[in-house]
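Here the complex is missing a single protein chain, while all its other protein chains stay put.
Coming up: chain A.
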Amino acid sequence: MSKSNTILYLDGVSVSFDGFRAINNLSLVLDKGEMRAIIGPNGAGKTTMMDIVTGKTRPDQGEVFFDGQVDLTKHDEAEIAMMGIGRKFQKPTVFESHTIEENLMLALKGPRSIFPALFHRRSVAEARQIDDILGIIRLGDKRDELAANLSHGQKQWLEIGMLLAQDPKLLLVDEPVAGMTDAETEETARLLRDIARDHSVIVVEHDMHFVRELGVKVTCLHEGSVLSEGSLDFVSADERVVEVYLGR
C-alpha cells in the first residue's frame, strides 16, 4: 500500500490496555478529501482508534501516518491538533462555563501561545468568522449564553462548530447525532456532507439511518480490527457483520 495521496494511513496498529487488545492489527486508509463512516458494536475500538490518531494513546505496534508523511506516533495532542486534525468527542465536551461565542473564539484557528492570547483583541475578520459559524450551527441567538445551558444536541453542534473554527484538514467526529431528534440528525448529515466537500472526515456512528444519509464508504470494526469495508449495502449484507450485530 502506498501512503501517497492518503490523509490518514494506519497499518498493523495494535494497542492493549492491561493485556486486553482494544485495537488488534488495525489497518485503515483514508484518501485525501474522502469521508468515511465507521460502524461497529460497542467496544469495537472506534474511539480508541481516534485516541491513537490524535495522540492521546500511543500504539504498541504499527504505523500511523498523516498526510502521507507525518508519523503521528511521534507527536502529542497539541502538535497533532496544530497539524490539522480536529476531533469531536463521543461525549460532547465544550467549555461549560464559557459562552457559545467564547467557546468558538478559543477554537478559532490562530496562534496558540500564551502572550498573544494575553493581549488578544478580536479582529473584524475573527468576528465575521464566528458569526458565520454561529449561522452554520444555528446558535446565533444563543451566542451569549453559557454552553452549560445548551441541550445535548446543541452541545454536539457547538462542538462541530468548534471543529469548523479550528479549520482542520481531517475531522474525526465521534457519534455526532447521539441525543438528536430525527430532524436534527438529518440536518447534521447535511452539514457533514457540506464539510466533506473540502475536508477529509471520519464519522463514527451507530445510527444506520444517519450513515445511510451520509452516503459514503463504510468500515465496520469489530474487536479492534476491520471486519468489513465497502458501501453500506455491501457491509450490512456481510454475514459476519450481521452476526456481530445480531448474534452473540
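Operating definition for what follows: a residue touches a chain if its C-beta (ideal position, glycine included) is under 8 Å from a C-beta of that chain, and two chains touch if they have at least 3 such contacts; residues count from 1.
By our rule, contacts and distances are computed from a predicted model.
Chosen from "RNA polymerase ECF family sigma subunit", "Glutathione-dependent formaldehyde dehydrogenase", "Heterodisulfide reductase subunit B" or "Urea ABC transporter permease subunit UrtC", the protein name that UniProt gives for the omitted chain reads "Urea ABC transporter permease subunit UrtC". Within the whole complex, the absent chain has one touching residue among A:Val13, A:Ile39, A:Ile100 or A:Met162, and that is A:Met162.
When the full complex is taken into account, the listed residue touching the unshown chain is A:Gly86, out of A:Gly45, A:Pro59 or A:Gly86. Screening A:Met49, A:Met105 or A:Ile195 against the full complex identifies A:Met105 as the residue touching the chain left out. Taking the whole complex into account, chain A touches the unshown chain at residues 47, 51, 54, 56, 76-78, 81-82, 86-87, 89-91, 93-98, 102, 105-107, 112-114, 117-121, 146, 148-149, 162, 166, 174.
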